[in-house]
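Here the complex is missing one protein chain, while the rest keep their positions.
Right after this comes chain A.
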């Protein structure tokens, strides 16, 4: 955020101007006298937040902005100012500790950032000054400098590519450090630039810096002597971004356009908005309760104090006179300071240490995800990645899973399956194909052994070979083998039949579909050899090389859902090839051709293949000239370039003729079906949100088991809406009503929560909606309708086992997530995806998971957690999520509990000391209780506890739903813990109180004083609280043993030590030998043992009564489930026995008069 504001400040002077003008190489000849060169910021990167000077104030300010820290600061200040019972040290020390640790951590991080900044800023670069290569430090680069970059170097600022050593005026870069995409991207030099940059006289006009990595608009004016200035358009393909690395190219020269904090990389440094977990919200709610308890305690004490003092002789007996100052103080001021003093005395009820422990737990706990070897994927050599540790426990709370299809459910590893040319189906039969590579298989239009004409076949294959943006990656000397391995997208071809064995080749493309298509065409005899200086070379079936001039590429974009190329063949023919989704191609071709192909396309789609249609068009010279002019003009436009281009594209891509269609298979991810099944059994609702076609998506849903054969599909798509003659709006109303009746009203009420072992009689529903229908539901014309549609839609969806949303735009995905997120009960949502189009929903959902897939790294970058494969989601949620939730929920409850029973005796003591705010415990105990004596066991517990073993959690997915809806932090349980804390506090205090009715507790008749009283209570407290945790621990590793027994031993050791010395510089030696004397009294021993046992008794009792969950009982339960399932099979329709397997309750009961219920 700091960087953002910094940027804003720096941008200010330019804000009035929309464009910036840059003089390449600072050619002054162009500058007239009056012109003042605009000031741009230097190339220094500042990612650090602090300097040496502002670190302390700024960091402290930021830390105290947090409510908890601020609260403790206030308490501390009250202690300093007002005469309070405890010294400021008791709250100052922990606060100081927390603040210092945080400050050190942040200071260290900032130092690392400073170091990184320095490394970047002092990096040596070569700048061309008047044609001379001059070494410079990176931070001294100015806008307009011509910078030279060598291979494998990163660009020091955003550059416009002027010159490349490659013959085709291109260069390759990887943007791995920017968006994580490791594939090589091609960038082009500005056309028509003279080789000698020294004599280049040009200006660049371009837009002001903006963070979008993929957008850039600019114009270059080249001034040549005695010529009109030439104008060249500049786009993102000319812009080399800071942070990207030059590959495959020896050297380039570029002119700096954006520097320092104005580079796109710097502009993209933005903190993601913080997501807060449900547990955190519970903590805040509980805190509020405890704050109320604190306030009411202080209020009660203050009131009683003044009631008590009003009796004569109580306020100021002769033995205990007030000082003059106290006497002079105003009564109301005194009341107020008394109130504050009580607040201070009881403030330990809200422990500063809880925040520290919670954050340590989250921080350390998240390591277990990165360490998990099950998340390691040998293919990409990476494990899981944790981007935020704040949401660990949220993984155990997920109710809705929104998953992307391509790359998430499916592998995004495309394989060419079949094609259809002119209505005839061709299927490749592996390597044993005939020489021509084709064989016709039976399709819906079964014309046995019939083929399309050879001409059509070849046209189709040429189209496949030409209509793409694939590059051939040569493996030459300079190209190391490692580079080849780096290519995630690259599909190396190892079919020696088609390739000369000595020459290894790979294809590089932004979309794996394209590679699959090119590879498919290759199988049938047409090999794409590559693109050299705008000429595409194709090796045809006759092993002849055909040459095509690439005139224009009409790029793919998700809105048009198609792409085209315009080429000139060797014979001078102008051809436009277009490929795209059926829906975007069919309206643009002659209708009589459509029907023949549509059948194939639809059949392929239902089989789960990705289909693309291929069309072509011959362009006459005039047509081409018109298109060419239009395209060039649109490309040069500075404003609204996108829209203008789109218009020209649409104009050009009309009146084509359809040649055929392709089917590419996208295989399911490993264990996709098992994972989905596990998620559903865990009580999560899985929604598939995809941009893909309905048929394809539906088949994927069937394939991964989200839809079963018996699932009744409720479809709300354009197709069902266009049924009949009526308006869509009416039809929508009718369908929604009907589905609602079927899925919601007629369905038996589904019991919320509990185990989902059976849904015997329930009919499964699946819901399908497409983007267009969704936008109708969400943006209905009338406001009232919209609300009701939305509600209906949500209700239907919530009663369906699976929901499929197809044809979704990225923003719509986020809309759906948002809608579910804000629906009744605000369920916890999880989004999982791998592509840039999933980023919006990943950011929107409570938990965003990125898959380290093939579509770049944007999803991973924006996610909270990243995993290599979909199958890892199962363990992440069922095991890690469950455990994290259990651990932190217990941690939170335990913390409140232990502080309640810590402070309650202190509160009760006020009734016996004249409400004088006399602390029961010594200051050292007050301070150390949360820091040392009781902090480590709960931390160890919250990191290591495995109430149910990981294997069992994964095996029995239903266990996940036990924690649903924040089950462990419900008010009921909170009350239980609070009650327990209160009970313990009462036991501690009154147990010792009755013992002290005769304070002569030693066998030599000597008596104990108030500090002995406090020490006995405190000893009971520390032991009880620790042993209570020990009782809750179900997974005793050596660490637990060490920490639990170690803490107790430390307490004893510390008490001896603290009481064993006359402490110099201490005003009072209150605890001198108090602990040792206590231990010399048999009565004290006996009362300590008694009270500990009495406090733990209800716990032990509950543990016995509660159905225990050890390995033994697990087996028993499994046996029951087994018995139960056999019942289901035998008495499916006439249930006579019922088993209620109650996981949370006392018993496993069987009764014969109940109907099946789970």
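Note that in this section contacts are C-beta pairs under 8 Å (C-beta built on N, C-alpha and C of every residue); 3 or more make two chains touch, one makes a residue touch a chain; residues count from 1.
Following the convention adopted for this analysis, contacts and distances are computed from a predicted model.
Asker: Name the chain not shown, per its UniProt record: "Very-long-chain (3R)-3-hydroxyacyl-CoA dehydratase", "Cell cycle control protein", "Coiled-coil domain-containing protein 22" or "Proteasome subunit beta"?
Answerer: Its record in UniProt gives the absent chain the protein name "Cell cycle control protein".
Asker: Just one of A:132, A:571 or A:1004 touches the chain that is missing; which is it?
Answerer: Of the candidates A:132, A:571 or A:1004, A:1004 is in touch with the missing chain.
Asker: Of the listed residues A:530, A:914 or A:1046, which contacts the missing chain in the full complex?
Answerer: Of all options in A:530, A:914 or A:1046, contact with the hidden chain holds for A:914.
Asker: Of the listed residues A:226, A:320, A:571 or A:745, which contacts the missing chain in the full complex?
Answerer: Selected residue, touching the omitted chain: A:320.
Asker: Determine which one of A:140, A:303, A:388 or A:413 touches the chain that has been left out.
Answerer: Considering all chains, including the one not shown, the answer is A:388.
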